[in-house]
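Everything below concerns the one structure shown next.
A single protein chain has been removed from this complex, and every other one stays in its place.
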Amino acid sequence: MLGEGILKGLAETAKNFAGSFVDKERLTTVQYPEERLPLPEASRNFPFLVYDGPDWEAGLRCVACQICEKECPPKCIYIDKSKDKKPDFVGKMQIYPAKFDIDISVCMSCQICVEVCPFEAIKMDTEYELATDDRFGGLLLDRHQLARSNEYYHKIHPTEAAEVDARLAEEKAKAEAKARAAAAAPPKAAPPAVAPSASTPATTTAATRPSVPAQAAKKEEVPSSPPAPPKEGEAR
Amino acid sequence: MINALDQIFVLLKHWIVGFMPEALQPFVGIVLSVVAIVVVFPGLFALTTVLERKGLGRMQNRIGPNRTGPYGILQPVADGIKSLTKEDIVPVSADAVVHFLAPLVLVVVVFMGFSVLPMGRNMQLVDMDAGLLFFFAIGASTELSIFMAGWSSRNKYSLLGAMRAVAQMVSYEVPLLMSSVVVVMITGSLSLVKIVEAQNQYTWGLPHWYIFTPWGCAAFLMFAVAATAETNRSPFDLPEGESELVAGYFTEYSGFKFALFFLGEYLGMFSMSGLGTTLFLGGWSAPLAALNFVPSWIWFFSKVMLSICVLIWLRGTLPRLRQDQLMNFAWKFVLPMTLLNLLVAALWRFMGEGWLRWVVCSAILLGVYVVAGRTGMKRKHYGPRSYRYAE
Amino acid sequence: MTPLAGYLLVAALVFAIGLAGALTRRNAILVLIGIELMLNAANLNLIAFWRFGPHPEALTGVMFAVFSIAVAAAEAAVGLGLVISIYRHVRTADLDKMNRMKG
Partner (left out) sequence: MTIVFWILAALTVAGALAAVTLRNTVHCALAVTTAFAGLALLFLQLDAQFAGFAQILVYIGAVAILVVFAILLTRGSETSEHGVFSPTWLAGLCIAAAVFALLGWAVLRSVNAIPQQVMAPAITVKDVGNALMTRYVLPLEIVALLLTAAMVGAVIVAMHEKGDVK
C-alpha cells in the first residue's frame, strides 16, 4: 500500500532517536577538543627537521644538500649553505644549513622532501592544530621552529623511526669499521680516507642509497627510491 | 481561578489598555496583540531551531549542538549574534531594491497570517468573517517574495530555486485549499474561531475533532502533505536542495537578510501547523473533556509544537523527491483524492447521524486510496538515459 | 466630492493607465498586464457602485466583480499561454515583430 515505506522509515528513525538516549554505543561522535582519536601512525601533515642529542643546532642531521629544495613541487623550501663545517652523526665533517625555511602556506604536505632526503634529516610531523589568529605573519618557519628531536620522531612514528635508527646505526657502524680499518692499515692515512667520501653529498648518497631498498621493509620507501638516483645524476 | 488562568493574556491586555486614554484604547489593544505575536513566534522559532538540530542529530545517532550553554540551548542566541554581525553582501549585478525588499515582504506577509489564528479562547488578533480565505490569500503572496529573492540575485541557482519553489507552491496550494474546504463545508463558516468552537464539544469525554472522522482524517493527511510542500520542508525541499542548488533562492543572501529568510520559513511552518491544528485538531480545545482545566493556549501551542516535531521527524526520515515525482504526486494523486474527499464530506453531511455513514465514507476513502496508490503511483522504471545529440 | 466619486475617479485613472500601457508597450506580456489593469479598474467601479448603491444586500456588484476576477484569471492563463506559444515560433515577444500570418 502507498505509504508503507514511509511508516517503516519513520519507525527506523524513531528507533534511532530513542536508542541514542539509551545506548551510548550508538553515539559515534568524538567530542574533539576534549576527546581525540589516536592518530594513525602513517598520518602526516608538515615536515620537520630531525636532530640528535640535546642541542638542536649541533645535532641537526641536515647537511644542506639542497635536494629537497630542488625537488619540492611548490618550491617552498629555502636553504642557505653554511661556510664552515661541523661533524655529522658518523663524525664526518659536513656543511650544515645556515638557513632552512619552509613556507607553511605553500607546502602541500606531499612528503617528497622526506622521500628524497638521503640523510633521514627531514620527516613528516603529525601536528595539525596549526591555526593562529595572525593571517600573514609566522608563515615562514625557520630551522629552529622546524627542529624536532629524534625522541619526538620516535614518539609520533615509532616503527618508521626505529627503522631509520637501525639504518643509521648500521651506517655508523660501517663507517666506524672503515675508519678502524683505515686506522689499522696506514695510521697516518685516516683523514684523507675519510675526506674524499665526505667531500660531496653525492658520494654519500651513492653510498647510502643502495642500502635503503635493501634494508627498508617499508613498502612506501621502496618504489620512491629507484627514480631518485637518476635525478641526482642529472643534477650533477 | 481556572478561568482567570485561561484568560490571563486577555485580562493582562485589558488591564494595560485600561491605563490608556479613551481615544487610544483600540489602537493600543491592537499594538499589544501584534507585539505579543511578534515576540512569541520568533521565540518559538529560536526554540525550534535547537530542537530540530538536536532531534535530527539524535535520529542520526549524533549528539547535536552541545557547546553553547547547558546542552546547547543557547545555540540560537549564538546563531542570532553571528547573523547580525555578519557582513551584508549584495551582489554587484543584483537588483538592489528588489533584493532588499524580498526578505521584508516575506516576513511581513508571513506574520500577517498569524492574525487570524485563534491561539486560545478569545485569543485572536481579529475574528475575521473570512479568516480562512484571508489566510490563504496571505499564503499566496509569499510566492512572489520568493520569486523576487531568486530573480533579483542574478544568480542561476537562485533563479532555479525560486522557479522550483514557485512551481511547487502553486501546485500544492490547490490540494491545500481543497482539503481545507471540507472543513468549511461541514462547519458552514470560514471563520477560524467558529471552526474551533464547532470542534470544542465532547461525547463521552471525547472531543469532536475533525481528524476523528473519515473525511477529516483523509483531509488532514493531505493537508499535512500539502502544507509540508507549501513550507518547502523536507522531503519537498527541492527549492533549497543543498546538493543541487547551494541554498536555492536565498543563495545570494547573507547576514541578517539570510536570517530573515530563515525566520520566514519557520514562521510559515508555524502558521501552517497552527492552521492544521485549528482545522483538524480542534485548535485550543482539550483532547479530553476531563482536561478542560488546563488553559486553552497551552493546548494550542502544545499541538503546534507536536506537529513541528512530526515535521522534524519526517525531515529526519525521508529523502528528497525528484521534481517530476513532486508534480505527479500533487496533480495525479493528492488533488484527485481531495476532490473525492469533497464528495465524501458531502455524503457525510447528508447521510445523517448513525454508524452507516462511518462505514460508507471510510470504505470509499480507503478503497480509492488503496487502488489509486497501487495504480496511480506505480513506480516507473527508467531505462538508461539516452541523449539525442551527444552520441 | 463624495466618496463614490473618489473611487470612480481612481478607477478611471487606473483604467486610463491600463489602456495607455496596452496601447504603447511593445512587449505582449505588458499589453496583457495593461488589460488586467483595465479589468481591475472595472471591478473597482462595480464594487464602489455596490457599496454606495441603493441595494447592497442584492450583492450584484460583488458577484459581478467575483465573476470578473475568475474570467480575468482564465484570460490571463490563455493569453500568457498564447504569448509563450508565439514566442516559440518567432523567438520574440515583441508585438511589432509579430506581423506575419505565416507561422
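Every chain is named by a letter (A, B and C) in the order it is written, and numbering of its residues begins at 1.
In this text, contacts are C-beta pairs under 8 Å (C-beta built on N, C-alpha and C of every residue); 3 or more make two chains touch, one makes a residue touch a chain.
Note that the coordinates shown come from a computational prediction; the quantities given were computed from them, not determined experimentally.
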Out of all the chains shown, which come into contact with the hidden one? B, C
Just name the one of B:L47, B:I73 or B:A140 that touches the chain not displayed here. B:A140
Of the candidates B:I8, B:M163 or B:L342, the residue in contact with the absent chain is B:M163
What residue numbers in chain C mark contact with the hidden partner chain? 1-10, 12-27, 29-30, 32-34, 36-37, 40, 43-44, 47-48, 50-54, 56-57, 59, 61-63, 65-67, 69-78, 80-85, 87-88, 93-96
So which bits of chain B touch the chain we can't see? 95, 98, 128-130, 133-134, 136-141, 143-144, 147-148, 151, 159, 163, 166, 170, 173, 188-190, 388
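Keep this in mind: only the chains that are shown with their structure count from here on.
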Which chain pair shows the largest tally of C-beta contacts? A-B
Report the chain whose mean Cα position is at the greatest distance from that of chain C. A
Can you give the whole-Å distance between the Cα centres of chain A and chain B? 59
Could you give the separation in Å between the centres of chain A and chain C, each centre being the mean of its C-alpha atoms? 79
Among chain C residues, those touching two or more other chains are none
Where chain B touches two or more other chains simultaneously, the residues are none
If we count contacts the way the header does, which residues on chain B are in touch with chain A in the complex? 55, 58-63, 313-314, 316-318, 369-370, 372-374, 377
The chain A residues in contact with chain B across the complex are 1-3, 6, 9-10, 12-14, 16-17, 19-21, 26-29
